[in-house]
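Complex shown without one protein chain; remaining protein chains in place.
Letters A and B mark the chains in the order given here, with residues in each chain numbered from 1 onward.
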Amino acid sequence: MVYTVALIGNPNVGKSVIFNNLVPGARQHVGNWPGKTVEKKEGKCVHKGTELKIVDLPGTYSLTARAVDELVSRNYIVEEKPDVVVHIIDASNIERNLYFTFLLLELEANVVVALNMFDVAKEKGYTIDVKQLSKQLGVPVVPTVATANEGLDKLKDEIVYAAQKKGLVKVKPVITYGQKIEDVIDSIVDIIKDGMLAQKYPPRWLAIKLLENDKDVLEKIKGSRHHRELMEVIS
Amino acid sequence: MGFNKNVGTEIAVYSFVIGILYAIFGILEILVGWGDLIGTGVSLIPPLELVGVNVVPPDVFGGIMLIIIGAVYLTGVKQQAKGEREGLSFLLVGSLLAAIFFGVYLVIMLANGVGYVFQFEDWLEWIWLDDLRPGIWLFLMALPGTYLAFTKKKWRE
Partner (left out) sequence: MKAKEVLGDDPEIVLADKRYDLVSNILATSLVKGAKKWTITDMLDKVFIHKFLGIPVFIALFWAMFRFAYDASAPFMEIIGFFFESLAEASAGIPNEVLASLIGDGIFGGLGFILTFIPPIFFLFFGIAILEDSGYLARAAFIMDRIMFKLGLHGRSFIPMLLGFGCNIPAMMATRSIEGEKDRLITLLVNPFISCGARLPVYILIAGAFFGSMATTAIWSMYFLGIVVAILLALLLRKTLLKGEPAPFIMELPLYKAPTFYGSVIHMWERGVQFLKKAGTYLLAGAIMLWFLSTFPWGAEVELSYTGQIGQALAPLFAPLGFDWRIVASLVFALLAKEIAVEALGIIYAVEGETAIAGALVASYNPVIGFTLMAFTLLYIPCVATIGTMKKESGSWKWTIFQLVLTLVVAYVVGLVITGIGTALGYA
């Protein structure tokens, strides 16, 4: 069977290098996301007998509804539900990059972290306890130096494991926002949990986005029968 | 964080000389090129020729750029003399800019060479010496000194 694997990360983290390593040039297919003008790069790769379809999502700093390319990435993850989402992080800039990981975890993506540019982090004097990081995030973390081809085989191993394990273990939310906010989130989740919205989108994520007045999510709930109820809670 | 003041002074003097040279030739290029810019064909000083080589080409904007490079070199002088490590940034960037301009002028010279080889109309009277301008030989002159400044003295902490 073929697993879909999405690559995502900030610009300049080495995502293209990793994509080019996973999918050699000839096998790459470049087109457009349907109905959008954002470029879509994808290709197939085979690792130890398992076929992977790799999709390179646009490099963005965040996943808001404010920019076309961010929205494309976000909708892809939430609606197409790829088997694995590889978050490529610039280890030498780990604070900023880690924020994005949380956004992905909230999207309930099946995340594998590629801690890239590990050599640069070392040069900067950083010492990163990869095991501890992985434990705290609850996802596999693989240090890589993509430009030197280091760590990429291990990354592919972890991608395959993660794809096979998808959905088997229920993931606890890594981020909690404090009692008061959690209560509001819960109340929203309660409203939608039996409906169409909860089937299509992760309920907790939907709730958080509604609280943030996310333009795109506000559009998405318009057709729902819970619309008025929801608008009351969040206004 | 600093380095030996004697070393600093050496580097400062060197930066000063290179900076002034770039600035001077920048001004010269502006003066020679002024005529072309305002269309009168009369420059403020006549073109300089040395052994038949057009030493200072008429180029107002090119001259401004040389002055900018000179300014970068000169800005670092004070901190270098005091032995402050940050002063080296200016030497680094100045050298980088000088190298970039050298590269660009060299590539243009080579491209013109291609035009000459093909005997295209615009290049019939071209000789390579036409393109041997301050941007090229000032960089070459500065090269040994820059190399020494960065390798001989320990500046990486």
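Please note the rule applied: a contact is a pair of C-beta atoms (placed from the backbone, for glycine too) under 8 Å apart; a residue touches a chain by one contact, two chains touch by 3 or more.
Note that the coordinates shown come from a computational prediction; the quantities given were computed from them, not determined experimentally.
Shown chains touched by the missing chain in the whole complex: A, B. Of the listed positions A:51, A:153, A:183 or A:229, the one in contact with the omitted chain in the full complex is A:183. Only one of the listed residues, A:194, A:212 or A:229, touches the absent chain: A:212. If you put the missing chain back, the residues of chain A touching it would be 10-12, 37-38, 58, 60-61, 64, 66-70, 90, 92-96, 98-99, 102-103, 120, 123-130, 132-133, 136-137, 174-175, 177-178, 180-181, 183-184, 187, 208, 211-213, 233-235. Against the chain not displayed here, chain B makes contact via residues 1, 36-37, 39, 41, 61, 65, 68-69, 71-72, 75, 85-86, 88-90, 92-93, 96-97, 100-101, 104, 107-108, 110-112, 114-115, 118, 120, 122-123, 157.
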